[in-house]
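Only a single protein chain was left out; the remaining protein chains are all shown in position.
So, chain A:
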Amino acid sequence: MFSLPDWRGLVLPFAYLIVLTGTFMTFSTIYRKRKAQQSANLAPWFGPHLQRNVYLSLLHMEPENGSEKTPKVPESVLRAALLRRAVEDIHRIIQIRAAKAACSSLLQRGSIGDDLWQRFQRAEKEMEEELRDVVMEANALAPNWGQSIFQTANEIAANTVLRERLDEIQAQATQEKEWWEKRRATVRSEFMKELEGEETGTGTAPGTPVDSSSVASSPSKKKGKN
């Protein structure tokens, strides 16, 4: 008799509690899921690693349409592909090193958000794993290659940059020459005018005869040099 009204009185508070906890739980699960997804979805620091993909694709070549057996990629090709991968890693290491100091000081000042820092740290961690992986693969392809593959890759990276820069500079030569031919024509005519005006002109340079004293002095310098 007494329990009946009591039960009815309790229904409302209980329902309230259930609804409340239910809402909280749903909210927290959804929130946490989103958060996890977000950090997983943070854009990677680097784009796809093309050289790595090439190397792994070569390792896992699929059989051609007609034949059954998988084409055998010779080890020399794999070595070249691994070396290319190591060279790209060197570029990435250089980028990471350059970014690290900048990133950490910007983070301290609060100029960049937390997610950028997270992305950076993940890139750093992935890079370490990548290097370890390359060393392992190198040792598998040739004895003790793991010790020197990054030295080699480093030189290849530096040499490539140097040659590119030199080529760029040397490529200007034709254009410069054309410009100078045109320019010289004007300089000459100016010079002629100046000659008429005063005795010494500024345009003497192109026509300066090589005087013997300087000829004598320069080879000695050369000797000293090389």
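In this text, contacts are C-beta pairs under 8 Å (C-beta built on N, C-alpha and C of every residue); 3 or more make two chains touch, one makes a residue touch a chain; residues count from 1.
Keep in mind that, in the parts below, contacts and distances are computed from a predicted model.
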"Translocation protein sec72", "Protein OSCP1", "Ras-related protein Rab11C" or "General transcription and DNA repair factor IIH" - which is the UniProt name of the missing chain: "Translocation protein sec72"
Chain not shown: contacting residue from A:23, A:53 or A:111: A:53
Contact footprint on chain A, counting only the chain that is left out: 40-41, 44, 46-54, 56-58, 60-61, 64, 71, 73-77, 79-81, 83-84, 126, 129-130, 133, 138, 141-142, 145, 147-149, 151-152, 155-156, 158-160, 162-163, 165-166, 169-170, 172-173, 176-177, 179-180, 183, 187, 198, 200-202, 204-206, 208, 210-211, 213-215, 217-219, 222-223, 225-226
